[in-house]
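A protein chain is absent from this complex, but the other protein chains hold their places.
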Amino acid sequence: MCAAANWGPGTAPSKMFASDNAAGACAEIVDAVVVVADQAHLAYGNDPVTAAATRRVAEIFETDVDLHCVSTGSAANSLALSALVRPWGSILCHRTSHIQVDECGGPEFYTGGAKLAILDGDDGKIDPGLLRRAVADRVGDVHSVQPQVLSITQTTETGSVYSLDEIRTLTSIARDAGLRVHMDGARFANALVHLDLSPAEMSWRAGVDILSFGITKNGGMTTDAVVCFDVELATELAFRAKRAGQLASKMRFESAQVLAYLSDDVWLRNARHANAMAQRLVAGLRATPAVRVRGSVDANLVFCELPEPLLSRLLDRGYVFHHGIPEPGVARLVTSHATTAADVDELLAALG
Amino acid sequence: MCAAANWGPGTAPSKMFASDNAAGACAEIVDAVVVVADQAHLAYGNDPVTAAATRRVAEIFETDVDLHCVSTGSAANSLALSALVRPWGSILCHRTSHIQVDECGGPEFYTGGAKLAILDGDDGKIDPGLLRRAVADRVGDVHSVQPQVLSITQTTETGSVYSLDEIRTLTSIARDAGLRVHMDGARFANALVHLDLSPAEMSWRAGVDILSFGITKNGGMTTDAVVCFDVELATELAFRAKRAGQLASKMRFESAQVLAYLSDDVWLRNARHANAMAQRLVAGLRATPAVRVRGSVDANLVFCELPEPLLSRLLDRGYVFHHGIPEPGVARLVTSHATTAADVDELLAALG
Amino acid sequence: MCAAANWGPGTAPSKMFASDNAAGACAEIVDAVVVVADQAHLAYGNDPVTAAATRRVAEIFETDVDLHCVSTGSAANSLALSALVRPWGSILCHRTSHIQVDECGGPEFYTGGAKLAILDGDDGKIDPGLLRRAVADRVGDVHSVQPQVLSITQTTETGSVYSLDEIRTLTSIARDAGLRVHMDGARFANALVHLDLSPAEMSWRAGVDILSFGITKNGGMTTDAVVCFDVELATELAFRAKRAGQLASKMRFESAQVLAYLSDDVWLRNARHANAMAQRLVAGLRATPAVRVRGSVDANLVFCELPEPLLSRLLDRGYVFHHGIPEPGVARLVTSHATTAADVDELLAALG
Partner (left out) sequence: MCAAANWGPGTAPSKMFASDNAAGACAEIVDAVVVVADQAHLAYGNDPVTAAATRRVAEIFETDVDLHCVSTGSAANSLALSALVRPWGSILCHRTSHIQVDECGGPEFYTGGAKLAILDGDDGKIDPGLLRRAVADRVGDVHSVQPQVLSITQTTETGSVYSLDEIRTLTSIARDAGLRVHMDGARFANALVHLDLSPAEMSWRAGVDILSFGITKNGGMTTDAVVCFDVELATELAFRAKRAGQLASKMRFESAQVLAYLSDDVWLRNARHANAMAQRLVAGLRATPAVRVRGSVDANLVFCELPEPLLSRLLDRGYVFHHGIPEPGVARLVTSHATTAADVDELLAALG
């Protein structure tokens, strides 16, 4: 292949534990994209692939939805939030949330300068007591931004998963106070299969108004999506997406990925697999002296304390993963749809 | 295929003259994406595919460049402009330019509220005399937005192509007045092969600071790009792109498209083909009584006056194209890398 | 006086025809400010002066109003528009309107990047036919900004005044199409006394939703106001004003000006006087050979063609006024509450 000859082969997939977005794309999604490449369709989503994708999402979520395919999870979050908050509002979120720490102010940009109000809580989850205080903070006081949105991350950034009760507790507090609810579901599928719930149960039936629906990290290629359960926001979202440069001209390439993702349980299988690989990894790590697994491992993220010699040994053998965050001596190992049991076992063997 | 079973086959490619972004993607680009799908790479552009793409763009343009793959041409334009203009600046552009009429205020969003100052001119091209006046308009007057950027569209929205002299005339006026220059090159390749220039000649050597480098409309799939010749803007562009949700996590899927596009003259061949199909179409239309071709047909856009019976006949036979813009009785027929000579001849036969 | 010793006496008031905002402030307004200066009141408008001002505005306009004192007419316009338009909306306005040409993009800033759509029309007034087309322009097309607000300037920038019928024609077109209506009333009083209407008749009863209510140009000191007839916008306006740095801490100094302005017909007397001085000036100019008055002189703005020798003579004698706009040879002479009949006669005498 001419083009591919220009770059190296990358990291051996068996050594890649940096992130689920470091994996390739799953075959079903690639196949769908290849089919679309030979077809002719009107641009900007006026095509049957996009229509089918929207129908499929509605079917999966058992309700009418407004679907916007966007090119990144950051865009999904920022766009979703911008439809829920006015510039003088605040978005209540966890201190570790992606919207707060990893989007370079994207939510502030899309919302016209709304403020993120930081909440704490163990295990990456918002503390309900703190939320209760925050939703009432200076309401009606013109000198202060006004609480308008709760943003929950499911799966959290630390790899834990909110139980259905935990979600409902938070969304009830928010909705009782008149706030809207956003869910950052970059790893929605991983949480879903962990809890063994239906998509509806873990989203709108649990009080979520709008969902950043992650696809990229679970076998996708170039698309994530906003799934909005309040279809009255559809027009606003459409204009906001267009202005943000997020209305793809060849939208069917994105929609085809969504469709393939949600066909034949591809998304659930990918997520179950990634989670299972994480559990296999955790089991091995727990059996490894000198290694300590941290926090809940509910999905496909594993944080562990790794003594320096072990850390160096893995790096020397070509393993790629993040370490030193949140502090020295901690490694983050992430499994994906592409991680095999052999990959995990090999890593564990390397640890000794 | 499971997913593809959910949608219909779309318009027959032979009948699709709606736009070049209604065509599929060319084989070379699809192939590159398929290769990437099996590889593991770090996210956010920290991968060898993206590095190779940047090297290739620099090679093609014979200079250091800063490359940002983005998901749409709208994002390319808005992002590029945001790095050149301050919120109190104005962007001088043609009345028909995409940034003015077809991006729902995207440039205003990305730039923090800069103003588009509209210029006229025949054949979709900015009139130099009007530009000369505009660059001096109320300069230094705090009550007025300040001219800061000239934006040229090459190929224009009406299908004409600025000659090199015409470009230089405009960019000289702009640069002499201290303005920066943006080129909307959604159809850069079509103009390039028409003029038979090198990429450098038609861009930075002609006074262009930053280029929206179109890929989607010329055989691409999900990416366009910003190519910045002023590498001092690289940092600003990087942060702006991230904030805008335009830093793709699996960036290598975009970069691979860029690489394939620029390998083995794929992009030039695609553009030459599309342009040739437009010329074949024009020749046929000119030979068709009652049809009148409008304006210059320098690239792959053909505007023509089509009497109602002919218009209806084409529509009845399943042809898909835009009509009624800018006024009733005018049809826009667009050819692409996927248009065949047989497709053109068949359409002409339908008319004749 | 110590402080005043630091600056010169300024232009002789008798020679000042530059603008109505070049005049000082009327005695009644100064007196009210002096009274407030000795009082103690809670900040941010939580004071009886502001309450009384709001009551008085409601009384004058014969309806509930939401009042926001702001420091400039630019702020009044931008703030008012921001409550009526979403970022993807457009504001339809005359080519010569202050919001388009003299606010350096303030409306774009306050609205988060909405677009001003320019309309033409004679005598500084929007042409109804053009408005009719503009309100329907690409409605529902996600690629285009959406018409959401009509902004009328009363008194226009060229010194003409819309008749009540003309206003109603425009607001009907706008409202029928679902647009909201803003009136830039920097010289509201001058138009009002010219038409001999009640404030209600020329505003909300004529279809105006929100009014930039000018005070500065008609004898005020440091405040203009937004008067909103749609009280459901009150909360949004309050938060937007605060964010914009327009919630004055010692608000009562602004409110006192509003109250004094609206007490004892001060505002109407000031406006009648300024208009009468303009008529006196026009009568004299019309009697002056070689001088030609331009356009309607309905309020206190006089545009006239002045041969170079006359222009120079006025300047030599110390007269201060704008000239050369919109073109060489045209002078703009503005009268105010502070212009005396003697001042006018003296200027006319100077012209010979």
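The first chain written gets the first letter, and so on, giving A, B and C; residue counts start at 1 in each chain.
Following the convention adopted for this analysis, a residue touches a chain if its C-beta (ideal position, glycine included) is under 8 Å from a C-beta of that chain, and two chains touch if they have at least 3 such contacts.
On a predicted model such as this, the values are computed, not experimentally measured, just so you know.
**Q** List the displayed chains that the omitted chain touches in the full complex.
**A** Every shown chain touched by the left-out chain: A, B, C.
**Q** May I ask which residue of C:F109, C:F188, C:F213 or C:F229 touches the chain that does not appear here?
**A** C:F109
**Q** Of C:I60, C:L164, C:V320 or C:A350, which residue touches the hidden chain?
**A** The single option touching the absent chain is C:V320.
**Q** For the chain left out of this view, which of C:A256, C:A271 or C:L310 touches it?
**A** Considering all chains, including the one not shown, the answer is C:A256.
**Q** Can you list where chain C touches the absent chain?
**A** 1-4, 6-13, 15-16, 18-19, 21-25, 27-43, 47-49, 51-53, 55-56, 70-79, 103-106, 109-110, 216-217, 220-223, 239, 242-250, 253-254, 256, 259-260, 263-264, 320, 338
**Q** By the contact definition given up top, give the residues of chain B that touch the hidden chain.
**A** These residues touch the chain not displayed: 44, 86-88, 112-113, 142-143, 146, 236, 238-240, 242-243, 247.
**Q** Hey, which chain A residues sit against the chain that's not shown?
**A** Given the touch definition above, chain A has residues 87-88, 101-105, 108-109, 111-116, 142-145 touching the missing chain.
Definition applied: only the chains that are shown with their structure count from here on.
**Q** Go ahead and align chain A to its copy chain B using Cα positions, then give the rotation in degrees, nearest 5.
**A** Rounded to 5 degrees, the superposing rotation is 180 degrees.
**Q** Which chain wins if you rank chains by how close their C-alpha centre is to the centre of all protein C-alpha atoms?
**A** B
**Q** What's the distance between the Cα centroids of chain A and chain B, rounded to whole Å?
**A** Roughly 32 Å separates the two chain centres.
**Q** Counting only residues that touch at least two other chains, what does the list for chain C look like?
**A** 87-88, 112-113, 142-143 - these are the residues of chain C that touch more than one other chain.
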